[in-house]
Structure formats: C-alpha cells, structure tokens
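Of the protein chains in this complex, all but one are displayed in their positions.
So, chain A:
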Amino acid sequence: VILRDSLAQKDLSLKMEKLKLASKLLADAKEHTLEAKALDESAKLLHMQEVFEKDLQQERFVGDSVNETIFKLIRMGYSSRANKVKSEFKVPEKRFWWLKLRALVAKRDWGEIEEW
C-alpha cells in the first residue's frame, strides 16, 4: 500500500494524473476503504481547484487542503463557492464556522460577522 501511495504522491506533484491515481486506488480498495476514499476526494479536490483557478485567475489553489481552499474562497468573497466545497466534502458545520470566522477576520469584514 505504501509503495503505491508514494507513487501516487509523485503523480500528484506531476500535476493532474488523477486517473492513474484513481485506478490504483480501486486496486487496493479491499481493506483500506478510508484511504481509498480519501484519495478519491483528493482527486476531486484537485479538479475543483483547477476550475477555481481558471475562474478566479488571481489565486493559486492547487495543492491546498480543503480547509485552506474554503478559507481562501471566503476571504475573497466567494461564499457560494465555499459552500459548494463544504457540501461536496461534507465539512462539519463547526469546522466550517471556524474557517468562516477566521477568513472574515482576515478580510476585516466585520459587517459580515455581525450579520451572521
């Protein structure tokens, strides 16, 4: 498992060889369902990040974690996109609030905090 995982690692850094990755996962999906699911998610995340980069131009997303992605999106004011990421990855409410709070503070958007 480890070997395959680390192979996947290199593919990740070689940008978008997600397909390879996914297929490898299916191969060892017997016992390691959690890991397999995680890597599927990561592929999904990379895909979304690619889209964001294309749409939003000024920020880099690829390579960030889910939390960081949400954080950046909120800070930049794209809360609908952030919500989409949230639902896509089943981010628990509590964590999402923390992220939102931190992001809004970073943005100094006090009005938004009070409203919400």
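The definition used in the following text is that a residue touches a chain if its C-beta (ideal position, glycine included) is under 8 Å from a C-beta of that chain, and two chains touch if they have at least 3 such contacts; residues count from 1.
Heads up, the rule we're going with is that contacts and distances are computed from a predicted model.
K.L.:
If you had to name the missing chain as UniProt does, which of "Lysine--tRNA ligase", "TBC1 domain family member 15", "Bacterial surface antigen (D15) domain-containing protein" or "Sec1-like protein" would it be?
P.N.:
Result for the unshown chain: "Sec1-like protein".
K.L.:
For chain A, which positions touch the chain that isn't shown here?
P.N.:
Chain A touches the missing chain through residues 1-2, 5-6, 9, 12, 34-35, 38-39, 41-42, 45, 63-67, 89, 91-92, 94-95, 98-99, 102.
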